[in-house]
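Apart from one protein chain that is not included, each protein chain of the complex appears where it belongs.
Presenting chain A:
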């Protein structure tokens, strides 16, 4: 395994990092990553990863591009309105970064396809905008044992954390922090959002994910929250909820799907 001369030049500023080197760049080439949700967060995460040389990206979103998306979903322009977000992003990123193998899924992640779509992923990014899908991604990542980097943004609030029951079981899962019966008071549709606010969270998501793919030690079990008005980050340690409906019953149990409730029990949120 080695990096070609052209690639060595293209990725030289990454390879130059002692934590990356040719080995790290090769790890990126070999990685297959899923990005669920190709809105504001997904646009930027996908572009960062494709540009960095991640080998294979699967972009999952059944939404179509709307005029109100354009201020923050920077891959899209007026003439893309009405097209699938996932397919359009794949088209544009494939042109810009031919080294990256991109695949669009224009279906919504659902009970029927979730296992197939997320199995064998080295890493999954939750960039969606609805709570029901977030719960479904969390459940599926637990089942297929894929690390999950989840971020969300609305108004001037951003939240990001990683879920990985393999490396950090004590930190719990998404549902340990936000149980399925939680109520969402803030979405981008109801309270609005500024483009760079999305950019901050997407950059953190992409950076954390790349560090993970590169084998750079990442802080586990840490919830980061960003206040875009005060320009302030806050962090907290995540806790596993021993009564969590998704991961709680699996304490000290061998991994088996029978321990995980059927996702039909999860709320089907969305808007």
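The rule is short, and it goes like this: a residue touches a chain if its C-beta (ideal position, glycine included) is under 8 Å from a C-beta of that chain, and two chains touch if they have at least 3 such contacts; residues count from 1.
Convention: contacts and distances are computed from a predicted model.
A.B. asks: Looking at UniProt, which of "Simple sugar transport system permease protein", "Peptide ABC transporter substrate-binding protein", "ThiS protein, putative" or "Phosphate-selective porin O and P" names the chain we cannot see?
C.D. replies: Result for the unshown chain: "ThiS protein, putative".
A.B. asks: Just name the one of A:177, A:200 or A:246 that touches the chain not displayed here.
C.D. replies: A:177
A.B. asks: Which of A:41, A:124 or A:246 touches the chain that is not shown?
C.D. replies: A:41
A.B. asks: For the chain not shown, which residue from A:14, A:94, A:113 or A:157 touches it across the whole complex?
C.D. replies: For the chain that is not drawn, the touching residue is A:157.
A.B. asks: What chain A residues would touch the chain not displayed?
C.D. replies: Here the touching residues of chain A are 37, 39-42, 126-131, 134, 151-155, 157-159, 172, 176-179, 181-189, 193, 223, 225, 234-244, 269.
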